[in-house]
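For this depiction, one protein chain was excluded, whereas all remaining protein chains were kept in their positions.
Naming follows writing order (A and B), and every chain is counted from residue 1.
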Amino acid sequence: MNHSKPILKVDHLTKYYGTPCPNYLAKGCTHPNSNTCAECGCLFAANAVSFSLMPGEILGVIGESGSGKSTLLKMLVMDSLASSGTIELNLDGKTIDVNQLNAAQKRALRNHKFGIVYQNPHLGLNFKVSAGGNIAERVLMKGQRDYGYIRQRASLLLERAEVSSARMDELPGNFSGGMQQRVQIAKALATEPDILFLDEITTGLDLSVQAKILDLILELQQTLSISMIVVTHDLGVVRTLADRTLVMQHGRVIESGLTDQVLEDPQHAYTQQLVASSL
Amino acid sequence: MSESTQAMPTQTTRSEGYHFGFLDEYAKREVRRSILKAIAIPGYQVPYASREMPMTRGFGTGGLQLTLSVIGTADCLKVIDQGSDESVNAVNIRQFVEETCPGVTSTTRTQAASIIQTRHRIPEHKLTEDQLLIFQVPYPDSLVVVEANEHKRKIMHGEADYSSLWVKLYEDIVEFKEITLSHRYPTRIFQHYVIDPSPIPRFDVPKLHQADFLSLFGAGREKKIYAVPPYTDAVPLAFEDIPFRVEHFETEAGQQACCAVCGCSNAYLERSYAPDGSVVFSCSDTDFCEQYRSDPTALVRYKYYESL
Partner (left out) sequence: MSYVAIKGGGQAIKGAADVLEYLRCKGAESEASLKIAQIENQLGGLHSRVLSEGGLYDPELVSLAIKQSRGDSFEAVYYLRAYRSTRPRLGQTPRLKTENMRLIRRISSAFKDIPGGQNLGPTPDYSQRLFRFDLLDESDEAFRQQLKNLMKKACPEAPVPDSFPKVVDFLRTEGLLPPKQVSQMPAFDITREPLIFPVSRGAGLSVMARSETGSILALAYSSMRGYGDVHPTIAELRVGYVPICYQHPSSKKWIEAGEVLITECEVVASHELDPESGQAFFTLGYGVCMGHNEAKAISMAILDRSLQHGQTHGIEHPSEDPEYVLMHIDSIDSMGFAIHYKMPHYVTFESDIDRLNKSQQAIQKEENSK
């Protein structure tokens, strides 16, 4: 693993809706207290976001509703097209500029190099296919054709995500919310991805279940040294998981740094507010 | 397609007979071009403007358009349905071709045919390089069982992304201990496209692999043409540790069944019930059965079946 080069490098990534003012990036086209430009009426869901993710690092992205964190994630996993800015990946010794990829290449990249766990399990799992089948789909995509091996691997991945492999042939609808998240995690890890994206994965779960899921993530991180981006509105999640954190508001990154520093000694007024109001 | 600059075929009056091959020459040209493209891209479904025929869709209009577009007076035609030349559908099609293609001969003997149009079977006798096999196809797309939307399927085929099909096979084994697909078994052609080889039983799929003959597939209603060229890999999808198996015919006592008419035990059999309720098996390929009984030396089998 090359520790000097970031595995993911994002530069001035922007997503707007409408027609922006000319030279909008230089102008800083928004009012400080909103993500809409007073002049052109354009809505900047994400505004000039820049950061790097180092190999083996967990990066937290924290913000409230409308902060742009979901928009950012969608662009990173190539679910939505950026309006401007670049996403660069350094994988297997090669540099990839996401803007240069066609739809098929993006799909291939996402399927083989990324793992994604969604807040809504219906986005990450096929509910018409068994838990084991969901994992099998990823393993099959990598070209694996030995049924026995696929069963074994699915079983192993489920156990590692603390789902009893005796339940591997059940449909996801039979599982509790927490279990569905675990199945998602197992599925996301099935292809040994380079980057794992976690989108609000504990939101809506019971507190005790949340804690267990976070423990699982940490443990996986320690064993697999996988790079992760964790998007959440919950300070407790970044506190537990993230090495570094970005704070987003109105589509912009308003503060970033080591998680401990950002949470113990917030510089920006909004971050201070967030930290003060957390339970 | 601008046709006003081409020489116009003579206008027929109502009572005159049909143009040779029923279809006008532009229709035949389009079908032939689609065939060439299909051969050039093995397993790829070529869309074409399928013409309406005097028989209903679902009754072989796709196969028929292929036959009519390539047949000439030097050809000898065999038409089978379920392996039999006497089946109503086969008789109807053969009569139609005989009427609209004067000079073409027809036969029930597999060895004598230059063109064989078939529904649901590949003949047991090994076909040669000089023979053309034309399949009637209801569903051209192997992915239709996992995705209803054609546009999405097209992308999956283009990227050779058959993972949802593989998942279905996996789930089958989990639930039924067996892959439940009996016919239309998904088969990978030339390491890319996975085709639906038409409702031939599993038994016939091995005949496509590295075959001496060209196979053409015509889906009239779905308006697609595809091909398996000669000497091309045609591999049924199977897990490495669960090999692809063909049908095995057993008597009620659990013994290997054989044809009650000719005695053959390694051809595809069909069942009927005797008055006392017992099962009687016979060859589905009627011409093969007749030859096996009278002169088996004239028959050549595919290697695969020698070990059955």
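The rule is simple: a contact is a pair of C-beta atoms (placed from the backbone, for glycine too) under 8 Å apart; a residue touches a chain by one contact, two chains touch by 3 or more.
The model shown is predicted, which means the values in this text are computed figures rather than measured ones.
Asks: What are the shown chains in contact with the chain that isn't displayed?
Replies: If we consider the entire complex, the absent chain touches B.
Asks: For the chain left off this view, which of B:Thr180, B:Gln210 or B:Gln256 is in contact with it?
Replies: Looking across B:Thr180, B:Gln210 or B:Gln256, the contact with the absent chain belongs to B:Thr180.
Asks: Looking at B:Leu23, B:Ala38 or B:Cys101, which residue reaches the missing chain?
Replies: B:Leu23
Asks: In the whole complex, not just what's shown, which of B:His192, B:Arg221 or B:Arg293 touches the removed chain?
Replies: B:Arg221
Asks: Contact with the hidden chain only, please: which chain B residues?
Replies: 1, 3-4, 8-9, 12, 18-19, 22-27, 30, 47-54, 56-59, 61, 81-84, 86-92, 95, 119-121, 138, 149-151, 176-178, 180-183, 199-203, 221, 223, 247-250, 268-271, 284, 286
One rule holds for everything that comes next: only the chains that are shown with their structure count from here on.
Asks: Roughly how many whole angstrom separate the Cα centroids of chain A and chain B?
Replies: Result: the chain centres lie 49 Å from each other.
Asks: Of all residues in chain B, which touch chain A in the complex?
Replies: 155, 158-159, 161, 163-164, 166-167, 170-171, 173-175, 239-242
Asks: Which residues of chain A touch chain B in the complex?
Replies: Per the touch definition, chain A meets chain B at residues 104, 107-108, 126, 129-130, 132-133, 136-137, 140-141, 145-150, 169.
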